[in-house]
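A quick write-up on the structure given underneath.
One protein chain is absent from this view; the other protein chains keep their places.
Let's look at chain A:
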C-alpha cells in the first residue's frame, strides 16, 4: 500500500511520540490497521486523505510527470484556451498552464509544510514550557506571543519578508512566525490543565524529571487538538504563501507558483482569457479545502480513545 508512507510525509511530527509506544507492539501493522479504521469511519476523512495523498504524490513526483516544460515559452501558442493538448490552456508566453500548476505544487506544499513544521515545533515548545512551569517563563513567553498577535498577521508577514529579503526561506520563516501563537496557546492551556493531574503526579513518583514529564507524559495528550490546528494551519500557510507571492513578495516570476500565476492571470480576465487565473486559483482552493478537511481524521489517528 502506498498510503502509509505518504501520510508519513503529510504528517511528519505526530509519528514521533507514537514511535515510543510502538516499541511495545508490532508497531507498523498496528498503525496501518488504525489508519484504515479511521479512514473507513467517515467519508469526508477518506476523501480528504485521498486528495491529500494525490497532492503529496504530485509534489514528490513533480518534474517527472509534467507534459511540458513549465518554463519553456512558445509565442506561437500564446493564450490558447483549454484543449486536449493543453488541458488548462496556455498563458501569454505560451507556457502550458497545466504543467505550471503541477510544478507549483511542490513549492507551495513545501512552503506550507516547512512553515507549519517550524511553528508546530517551536510553538509547542514555548507553550509546553509556559504551561508547565508557569510563573515568569509563562509571563515572558506570553507577552512575546501577545506582541505577535497585536499585528494584523498578514501585514506582519509582509513586513518580515520585505525587511529580510525576497526569498523562499523568508516566506517560510514569516509564515511560521505568524502561525506560532496558535500552537503556543493551545499547548499552553492543554498542558496547564493537566500539569497537576494524577498521572503526572504518578510520573513524578516514578522518577521522571520535569522535561521528561512534558515530553513523554504530557505532550502526547495534547496531540488531538493540535492535529486539528495543524491541518487548518496547512491551509492558511498555503494561502499566506500564495498571498505574499500575489502581491509580489517572495517567490518571483518566472517560477511557477499558484499565487504568482493568479496575479499574472488576473490581467487577462477582462479580455476573456479566464483560464490563466482560474486553474491555479481553483487548485489552491482545493488544496486548502483538502487540508482543512483532514483535521478530524488526523485527530482520530492520534487519539487512543478512538481505538476500541
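Here is the rule we go by: a residue touches a chain if its C-beta (ideal position, glycine included) is under 8 Å from a C-beta of that chain, and two chains touch if they have at least 3 such contacts; residues count from 1.
One rule holds for everything that comes next: contacts and distances are computed from a predicted model.
A chain of the complex is left out here; the name its UniProt entry carries, from "Ubiquinone biosynthesis protein UbiV", "NADH-quinone oxidoreductase subunit L", "Cellobiose transport system permease protein" or "ABC transporter ATP-binding protein", is "ABC transporter ATP-binding protein".
The missing chain, though absent from the display, is touched by one residue of A:50, A:202, A:269 or A:286; that residue is A:202. Residue in contact with the omitted chain (choice from A:185, A:217 or A:299): A:217.
Against the chain not displayed here, chain A makes contact via residues 21, 24-25, 197-199, 201-210, 217, 220-221, 304-305, 307-308.
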